[in-house]
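The complex appears here without one of its protein chains, the remainder shown in place.
Right after this comes subunit A.
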Amino acid sequence: MTSLDAEQRVEVALTVNGLPRAATVPSRRLLSDFLRHDLRLPGTHVGCEHGVCGACTVLLDGEPVRACLMFAASARGHEITTVEGLSEPDGALSPVQQAFRECHGLQCGFCTSGFLTTATAYLEENPAPTRDEVVEAISGNLCRCTGYQNIVASVLRAAELRRERAAGQAS
């Protein structure tokens, strides 16, 4: 059985969207496939499988990473956030999600998870970006539907919504 090496199985335990998850999977299992098919969280999409389109972007300890470029085993012990984990605890859309809806920042929705995770992490770092900074921040993600104008508008609007919500909570 020559393929046995490839099918060596490993136990992967990690935190996904705040919950402890574990599964035993082949050691060559990509993080994207692990999330999508083993953990049944198919919101993370795969557009190229070679790290270029950004559709598979998830947050690893808060930092955006491409799930198609990583083995599931390498995520052991880390905290992963996928699009399924972006909403507010009460189920309301997060500022980034809400802004994409308001600004028509998605059409087919296939690239969207990657833009949402990327923008979420970016706004943590830079809560008040300029337009050019936003373009730069999303310049590693491909979208074939929207032409990007509304995506840029969405991220700028998300920054606004974050501030509004923060102000609402403070008062």
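Here is the rule we use: a contact is a pair of C-beta atoms (placed from the backbone, for glycine too) under 8 Å apart; a residue touches a chain by one contact, two chains touch by 3 or more; residues count from 1.
The rule is simple: contacts and distances are computed from a predicted model.
K.L.:
Choose one: "Carbon monoxide dehydrogenase large chain parolog without usual motifs", "Quinol oxidase subunit 2", "Transport permease protein" or "ABC transporter ATP-binding protein". The correct choice is the protein name in UniProt for the chain not shown.
P.N.:
"Carbon monoxide dehydrogenase large chain parolog without usual motifs"
K.L.:
In the whole complex, not just what's shown, which of A:Ala22, A:Cys108 or A:Ala128 touches the removed chain?
P.N.:
A:Cys108
K.L.:
Can you name the residues of subunit A that touch the chain not displayed here?
P.N.:
Given the touch definition above, subunit A has residues 1-4, 6-7, 26, 28-29, 36-37, 40-50, 52-53, 55, 82-84, 86-87, 93, 97, 100-102, 104, 106-113, 116, 131, 135-136, 138-152 touching the missing chain.
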